[in-house]
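For this depiction, one protein chain was excluded, whereas all remaining protein chains were kept in their positions.
Chains: A, B and C, in written order; residue numbering restarts at 1 for each.
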Amino acid sequence: MNHQVLAPAGPLSSEIAQLFWVFVAVAAVVYLLVIGFLVAALRRRNEASMRTALRTVSVAVAITSVILLGLGLSDFFAGRALAATPHDPLRVRVTAHQWWWEIEYSDAQPARRVRTANELRIPTQRPIELELTADDVIHSFWVPSLQGKKDLLPGYTTRLDLIASRAGVYEGQCAEFCGFQHAHMSIDVIALEPQAFTAWYDAQLSAAAEPQNPVAAHGRDVFLGSTCVMCHNIQGTDASAVAGPDLTHIASRRRLAAGTVPNNPANLAAWIRDPQALKPGTHMPATQLAGDDLAALAAYLSELR
Amino acid sequence: MCLRFPELAAVLLAMTGVAGCEREQRRFSEPSGDALTITTPLTDIEAGGQAQPAVAKSPYDENAFAISEGQRLFEWFNCSGCHAHGGGALGPALMDDVWIYGSEPDQIYSTIVQGRPNGMPAFGARIPRQQVWQLVAFVRSLSGGLRKDVEPGRTDSMQMRPAPSQTQDNP
Amino acid sequence: MTARSTIDVSRLPTYAFGHRSLMWWATMGMIAIEGTVFAIAIVAYFYLRGQSEAWPPSGAPPDLLFGTINTVILLASGIPNHFAARAAEREDLRSVRLWMVTCLVMAVAFQVVRALEFTTLNTHWTANAYGSIVFALLALHTTHLVTDFIDTVVLTVLMFTGPLNGRRFVDVSENADYWWFVLAAWIPIYFTIYLVPRLFP
Partner (left out) sequence: MSPLEQTWADKPGILGWLSTVDHKRIGLRFVVTTLVFFALAGQLAAVMRLQLARADNHLVGPDLYNQLFSVHGTAMMFLFAVPVMEAVALYLIPLMVGTRNVAFPRLNAYGYWLFLFGGVMLFVVFALNIGPEAGWFNYVPLSGPEFSAGKRSDFWAQLITFTEISALIGAIQIITTAFKMRAPGMTLARMPLFVWAMVVTSFMIVFAMPSVMLASTFLITDRLVSTQFYNPAEGGDVLLWQHLFWFFGHPEVYIIFVPALGMISEILPTFARRRVVGYVAMVVALVTIAFLSFGLWVHHMFTTGLPPLGMSFFTAASIMIALPTGLQIFCWIATLATGKRVQFAAPLLFVIGFFFIFIIGGLTGVMLGATTLDSQLHDSYFVVAHLHYVLIGGAVFPLFGGFYYWFPKLTGRMLSERAGRWNFWLFFVGFNVAFFPMHILGLQGMPRRVYTYSAASGWENLNLLSTLGAFTIAVSMLVFLVNVVMSLRRAGRAPHNPWNAATLEWATSSPPPAYNFATIPVVNSRTPLWEQKFPMAEVTGLPDILPTVLVTRLHDAEPDHVAILPTPSLWPFLAAIATTVMFVGSVFTPWAVVWGAVPVGITLIGWFWPDKEEAARMLSIEVKPSEGEARVVALREALS
């Protein structure tokens, strides 16, 4: 599984996981000691002397103070390590919506800014600085294998650093309750080797692929002639709305509808036909399409790599 | 049925009436078919001055959730682009009680679906019926045409207009 | 077994003034609760102030006139209030009546000016968070004003009609304590509503 706090895939999450094990070890010792004393007190045959009891209590209090101080300090230093400002980070703006993630890579040249959704591709070994905000209600960005969580709040921009040590897919989920589909608001962080990342990034800069066959071409017509264009954008076509996720390269993504189902043509068609069946309450309405039109639309979108 | 515990039905109905139930329904999708099909002709201009057809009842006039969905769509679909936030600009104001093409639900429905001369585009092919009806209910709430307890409060944005629940009723 | 000894309390007083009485504790509890409400509301005011670049965000600060008149009336109402409490402790019914009626007259004056105050705040609660919190503070205080006014009316009527006994004087004295609170609470609220936008715009 790729969404585990205790299976870290980066230095930041490793730091936290190590600290967690320290706390767990200390907690286990404390627990066993206290319960040991309790059982001894319950099972004793003779009354313990008051002096011994009071002395034990005092010692226990003193030890507790030392332990708490130690834990507090270890947390403080871990926190400082995590808060260190990264060098030359890749900046990405993440805007949370009910119930999907809008992602925009920043670049000095506006033409080189990539917009995508629900899938954050990052190069390995390079620090990523996320600028987080929310469009509607409060959400929380949480990819356990890479980093602790950070809230996305309307009216605020919060920051979170990520580093992935090795390539892989790390799943995350919105951690702050945000309405009907809080359960289906996943994000995939896909760490790529730097060259692979650059290749992917350049591919994302291109406009949507032209349909390669008549079915897909018909699918594009269906897209542009139906309800889809009210919310979605496909670079290189007339569809330029921003209410829903950008679909320019939708076929390159792992999952659909913020992690609700794997991305394949069948799921895509099912999702378009009746999103409310897969994700009740989602803002995407059902689209009334004839069978052929639906198949063509799915075929078109499946080509948008 | 809005009641989860039928045994409480009698008591509860006596206490609060059924009105609250419809207000609170969250209907994510409507069964396809007749439910939302408009039964009156899509235009009120009939040759020969025939009798007015029966007014189609809007399915969402008493549903607070659908009205708030309509409020969201009003921005998403950029209705504000012409109607401002209800105050009117390129398109007519929607907050007053002046209605060029009628204030009845089916008339507003037709306006959205078929468009109107001088600029109102036809959205029939672009907006699913359920969402049109949500917009109809919201537009009606803008002028205070609905019950106060279903009309939306303020939004979390710049206050360009009073919240529908704050406006005076226009009968 | 020896016979149990006893403590005879039959000649103890059946009521007492100040912190000896249960009523005092109820009043102080109420004051602690309401005082916390005011304090937190004022903290919320400053919190919202910190979120905004200018204060008020738009428009003018509230007009000083009526708020200041009210502050004077309110401070002055401490005088009859003080004498009403004193008279109650002396159980001097005639003075109690006199001073309570005086308190009521001042409270009426205060409420009339308060109504005017609401009209000269130069903002509205729907305008922005500043308007909301200003109205909230003033409304909170007004609520206390009105409830204590009604309280005082009822007590005053009782002082004229009866049935009376000694512990009703304790009620008068506690009512006076509460009025001191309403009075004292106004000072930081006045400062917050009227002076903060001028001193820290």
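Convention: a residue touches a chain if its C-beta (ideal position, glycine included) is under 8 Å from a C-beta of that chain, and two chains touch if they have at least 3 such contacts.
Since we're looking at a predicted model, the values are computed, not measured.
Engineer: Which displayed chains make contact with the chain that has been left out?
Structural biologist: It touches the following shown chains in the full complex: A, B, C.
Engineer: Hey, which of A:4, A:106, A:125 or A:252 is the one touching the hidden chain?
Structural biologist: A:4
Engineer: Of A:11, A:148 or A:168, which one is in contact with the hidden chain?
Structural biologist: Of all options in A:11, A:148 or A:168, contact with the hidden chain holds for A:148.
Engineer: Under the stated touch rule, tell me which residues of chain A contact the chain that is not displayed.
Structural biologist: Looking at chain A, the ones touching the missing chain are residues 1, 3-6, 13, 15-16, 19-20, 23, 27, 30-31, 34-35, 37-38, 40-42, 44, 47-50, 53-54, 56-57, 60-61, 64-65, 68, 71-72, 75-76, 78-79, 82-83, 136-138, 140, 142, 144, 147-151, 153-156, 158-159, 171-183, 280-281.
Engineer: Where does chain C touch the missing chain, residue by residue?
Structural biologist: 4-17, 19-22, 25-26, 29-30, 32-34, 36-37, 40-41, 44, 47-48, 51-52, 57, 91, 125-133, 135-136, 150, 154, 158, 162-168
Engineer: Name, in rising order, the residues on chain B that touch the hidden chain in the full complex.
Structural biologist: 2-5, 8, 12, 15-16, 20-21, 23-26, 64-65, 67-68, 71, 148-150, 152-159, 162-163, 165-166
Please note the rule applied: only the chains that are shown with their structure count from here on.
Engineer: Give, as an integer number of Å, the spacing between the C-alpha centres of chain C and chain B.
Structural biologist: 47
Engineer: Roughly how many whole angstrom separate the Cα centroids of chain A and chain B?
Structural biologist: About 37 Å separates the centre of chain A from that of chain B.
Engineer: List the centre-to-centre spacing of chain A and chain C in whole Å, with centres computed as mean CA coordinates.
Structural biologist: 52
Engineer: Which residues of chain B are in contact with two or more other chains?
Structural biologist: In chain B, no residue touches two or more other chains.
Engineer: Per the contact definition, I'd like the list of chain B residues that touch chain C in the complex.
Structural biologist: 154, 159, 162, 166
Engineer: Going by the contact rule at the top, pick out the chain A residues touching chain B in the complex.
Structural biologist: By the definition above, chain A touches chain B via 136, 154, 180, 225-227, 229-231, 241, 243, 274, 276-277, 280-283, 285-288.
Engineer: Which chain B residues qualify as touching chain A in the complex?
Structural biologist: Residues in contact with chain A: 26, 28-29, 32, 72, 76-77, 125-128, 130-131, 156.
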